[in-house]
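What you see is part of a larger complex, with each chain still in position.
Naming follows writing order (A and B), and every chain is counted from residue 1.
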């Protein structure tokens, strides 16, 4: 079995799911306020929400359209919203537009499209709906080739770009076996921070990076669509024959990276693996896959750590 | 006109809306994680969401059922969810239960009912739905007279109480006229922090305390249910005859406090007013009311500041 920084990496693959999504840039007067505003859009956890949001890189004022600090946000639809069907796209667009309609409430916010040209798939004039908040007092303008609306609000103006892009994004999940929860939380937080700092275009679950995963379907409660990953739960390892939790492992944590393309997900997983394996108490890293039920794309862990080791050499 | 710390307080009232709600306590392994978990439930802004969440007091391990740090969260439904009708209660209960179903994903979380006995209205066994996540491996237990479920998850166990309470809560909004946005943000953040620290049972919009408000209906876009509060927008004061924004005011911010009873909303507004009026650049405080369209309960600003001044004397 391969190892990285002394930690075992199982020779398996990450099952990545491509889902209808959009990527936006949220700027505000200061970095603190931009973060608070962006986080308010980073809600939901996929199993139950029409749209889930994840936090991306900080973008410095030198690189934003309005010269104010900002953060990227990835807005990701449900698996049922198929980008290849008109209905799938429309369902996503409606949920996406509804979410953007919250933004004029947020002090000093501006919201820009942030899907790069090469990932452009379908256009959405979501901004045309959001601007109606202005009740006829909103005004048009151009900033760096972007068509935007200035919407008057109590604190001044709220900015929304006219056109956004509906495209797809990819996920990548690691399954990290740890001695205890302290190591798990320290490791996934450190990895998520490093991804946001170093990997342009990657997104994480802010601030702790990790969640308890789900399996599709159920063993006992047959009508449930998703339930706990019984084979990865330390407290019931003696009751579950197919358990994958060895002695000495008291916590398993699922750690995720998202991006508009698989190459960026891989870069995110690579620095995450380097960070996570350097934290004391991490026992083994794998990825649980559901035989294609979750996603069609495969990311081999072996390939990622080979790159890591070459980079180090 | 009355003044507090040298700032004008208009002689008007806050229009408070009573809405179907529940109040929960979220605990976790550490304060940081408890806060991150609680905030993930504090999503939404009322105009568009079935449930909006607000952050409440930190609760120290000495006072929580599981001796771990926690935060209160107020979950508030939509105006259409009438607690006096079966349908209203059921619509709220469904949205509430869906939201709680996210919690087993969150590392180390426990979720307890936090509605005090005297505010109990209707019971909801939402925990009976959430526990199904355990796929038959969840177990029952009693903690301090509470019936709880231990749900096995990857990081260990997720705790959910069996029964919650559906009741009502109240809001209270101030309209703060400021020289500029810097004063507005400093003041509302300071006020929100102080409310969480000093007023037991009060809730705020964390961390900045303030939003851009909405008016019901529209002047120009007649089909819109809610639009910007045109008469409070500084940038269009010259285009709106009914403007309430005087010269020298470049920002107005709406600041809100919520609680399960009006007395606590008043206490929250009282310390908020004391804090806000001490920040340089605050020009005038009022509350915009919609003639009963928003809510039936009235909180007189005069009454609140009289209490403030007595407390000081």
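Annotations for the structure displayed:
Heads up, the rule we're going with is that a residue touches a chain if its C-beta (ideal position, glycine included) is under 8 Å from a C-beta of that chain, and two chains touch if they have at least 3 such contacts.
All values derive from a computational prediction rather than experimental measurement.
The complex is a homo-oligomer: every protein chain shares one sequence, and counting across the whole structure file gives 4 copies, of which 2 are shown.
We take it that only the chains that are shown with their structure count from here on.
Between chain A and chain B the centroid-to-centroid distance comes to 27 Å (mean Cα coordinates, whole Å). Note for the complex: chain B touches chain A at residues 29, 33, 36, 39-40, 43-45, 47-48, 98, 101-102, 104-108, 132-137, 150-158, 175, 181, 184-185, 207-208, 210-214, 218-221, 224, 227-230, 232-236, 239-240, 250-254.
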